[in-house]
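Each remark here refers to the structure printed beneath this line.
Shown here: the complex without one of its protein chains, the others still in place.
Order as written gives the chain letters A and B; numbering starts at 1 within each chain.
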Amino acid sequence: MKNFTSVYDIDNLQNIIAKALKIKENPLENPTKGKGKTIGLVFLNSSLRTRLSSQIAAQNLGLNVLVLNAAQEAWNLEFADGTVMNGDTVEHIKDAIEVLNQYCDIIAVRCFAGMKNKEDDVNESILSQFLKHAKVPVVSLESATRHPLQSLADCITITENWPFDKLKINRKPKVVLTWAPHIKPIAQAVGNSFTEWMQQMDVDFVITNPEGYDLDKNFTKETPVIHNQEQALKDADFIYVKNWSSFDDYANMPKVEGDWMLTNEKLEVTNQAKVMHCLPVRRNLELSDEVMDGKNSIIYQQAKNRIFSAQAVFSEILDELNKC
Amino acid sequence: MKNFTSVYDIDNLQNIIAKALKIKENPLENPTKGKGKTIGLVFLNSSLRTRLSSQIAAQNLGLNVLVLNAAQEAWNLEFADGTVMNGDTVEHIKDAIEVLNQYCDIIAVRCFAGMKNKEDDVNESILSQFLKHAKVPVVSLESATRHPLQSLADCITITENWPFDKLKINRKPKVVLTWAPHIKPIAQAVGNSFTEWMQQMDVDFVITNPEGYDLDKNFTKETPVIHNQEQALKDADFIYVKNWSSFDDYANMPKVEGDWMLTNEKLEVTNQAKVMHCLPVRRNLELSDEVMDGKNSIIYQQAKNRIFSAQAVFSEILDELNKC
Partner (left out) sequence: MKNFTSVYDIDNLQNIIAKALKIKENPLENPTKGKGKTIGLVFLNSSLRTRLSSQIAAQNLGLNVLVLNAAQEAWNLEFADGTVMNGDTVEHIKDAIEVLNQYCDIIAVRCFAGMKNKEDDVNESILSQFLKHAKVPVVSLESATRHPLQSLADCITITENWPFDKLKINRKPKVVLTWAPHIKPIAQAVGNSFTEWMQQMDVDFVITNPEGYDLDKNFTKETPVIHNQEQALKDADFIYVKNWSSFDDYANMPKVEGDWMLTNEKLEVTNQAKVMHCLPVRRNLELSDEVMDGKNSIIYQQAKNRIFSAQAVFSEILDELNKC
C-alpha cells in the first residue's frame, strides 16, 4: 500500500479485514516491523480516538511516533499557492510537508473540511497538498470528504457481528446509514466514507436522511437514499447513526421535519439491529441514552477496532517500505 | 492495588514507602514489568510535576504512555448525566472513559475541583465518573478533594528526613500543615490529602489556618486545628505550606488577620523545621524567597520523590494486572 486515503487504496477489502482481525488476536506479533522508522501524526483538528489508536497501533509495530498539534505547537499555515505571505500565515503547508518528508517515513494527517468553500472541501484542498508534496506514504486521519481508518474499523466491526462465512446465514445483512440531528453544520466525511466502504462490502446498504441532506452523488452513486427514516430502518441488521450538514446547500442546515434522533422505539421495526456511531456522539440529540447504553450498541467495540484498523494499514505500508 | 485515588487504596503505608525508596535506589530495576501495556495520562488541567514524573515512572517500568490534554486536543466534555447535548459540549465523559477502557490498561486522570458548586466538588463529580465507568485501574493525578500521589511523595520525603527506625529518636516528629496566603480561591485537595496521609503516619500532626479556613471535618477528623500560626509552629520538625480557600464559605476567601506567609523569622520557634510545599509556589506570597532558597527547604526533594511515588503505585497496579 502506497497511501491510505480512501477505500480505493485497498487491494482487497476482505483481506485487510482478515488481517486486522488477526492483529486483534495478537497486537504485538510484529513488535519490530517499524523499527528505526518514524511516523508523524499531524493534527490540524481535534482528536481523541484517532490520536490514541494511531499511537497505540504505531507503538505495537515498533514505530517511533511524533505527534504534532500543528495549530497550537507549530506555525500558522498558509494553504494557497502563489500568495504573497504578508498576512497572518507564517509557513506554507508545502514547506511543512517537505520538512516532514525529511523527518518521517510515514506522514499521517487529520485535515477536516473547512465548511466555508464547497469547492475547497470537495477538492480536498489540504489533503491534496499532502498527496502532491509528500515523498513518503500519506495516511488520512480524516480529511474533508473521507474518514477511511474509521470506515475500515466499521467494516471490521460489522464482520465481527455478522459471521458472513461461519454461519449458514443465507442472506446479506441490511445496513442503514441514518442521518441524525445536530446543532452545528458538520462535515459529510464520515457519511461519504462509510457509504464508499459499504458499497464494497457484501451487504444490502441504504441511506436515510431528510430531504435537502442527500450526500454528494459522487459518493452515493447507486445506493438507495430514502427520505423516510422508519421505512429505511425496517428489518435493519446494522444502523449507523451520523449527522451531516447539507451538501447541495453547502454547509447549511435546511429545516427538518420530524424527529430523527434514534431511540429504542425506532429500533422496534429492525431486526434487533446493532447500533453504530463513530464518536464523539451528542447524547439525546443524535441518539438517546437508552440506545447508547443499551444492548444493541456496538459503539465502543467500533472504537476499539480503530487500533486494528490503523495497525493493519500501517503494517501494509511498512511491508511496502521494507521491500525497498 | 486496584485503583489509587486516596490513602485508603493502600494496604500498608510503611510497605509502599519502603518500596518507593527501594525504587529510588534503582529506578530501572523492573524495566519490562509494564511491557505491552499502555497507561493513558488524561489531563483536564495544567500540570508540570505530575505530567513529567508520571511519564518517567511509566517509562521506567516499560509502559507505553499516552498523554491526552483533553481540553486542547480532544473534545469539549459533558459531565451531566441524562442531559440533551445540544449546547457546547461534544462528548460525554462516560463515552470518553469507555473509549479509554478500550485503549488503556491503566487510566490516570487529573480533574481539579471546579470551585463553583460545593456539592459537585465534595462528591468528586468527575473522578467518580471514572471510578464508575472505568473497567481498568484508575489513578488520580489530583482530583477535586485529594492529591494522593503528592501525599505519598510527601510521606516518602518525611521518611527520608526523619529516620524513624535507624536512629534512636524516641519521639515522633511534629508535622504542621500551615495555610498560606494567595490571591485566588484554590482547592483544598492538597491540604485534605496531606491530612489523611499524616493521620496514617507515626507523627504528631497539627493544622493551622485562619478562622474561616478550616478544612472539611471529614478529612481533619481528630486532627487539632489551631488558628494561631506561631503557636502551631512551635517545635515543628516539618512544616507543609499550602493555601486553600474556605470550605464552609465554599471557594470564597474570608478576610484574614495578620500575615501568614512563612518567613525565616517564623522558623525560629521551630525545631529547625524542614519546609515542604507541593509546588507550584507563589514566592513572597506563600513563603519568602529566603525560606524557599534556604537550607530548611526540602521542596525540590519532594518534587523528585513524585517519580518514585508514581512508580511504586504503577508497579503495584501492574502486579495486580499481571496476576490476571
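Note that a contact is a pair of C-beta atoms (placed from the backbone, for glycine too) under 8 Å apart; a residue touches a chain by one contact, two chains touch by 3 or more.
This is a predicted model, so every value here is computed, not measured.
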From A:Asn12, A:Thr83, A:Asn117 or A:Gln231, residue that would touch the chain that is not displayed: A:Thr83
Missing-partner contacts on chain B, residue numbers: 28, 43, 46-49, 51-53, 55-56, 59, 69, 72, 183, 279-285, 289, 292, 300, 303-304, 307
Touching residues (missing chain, whole complex) on chain A: 36, 38, 40, 64, 66, 68, 70, 72-75, 78, 82-87, 89-92, 95-96, 98-103
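Following the convention adopted for this analysis, only the chains that are shown with their structure count from here on.
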Separation of mean Cα positions, chain B and chain A [Å, integer]: 40
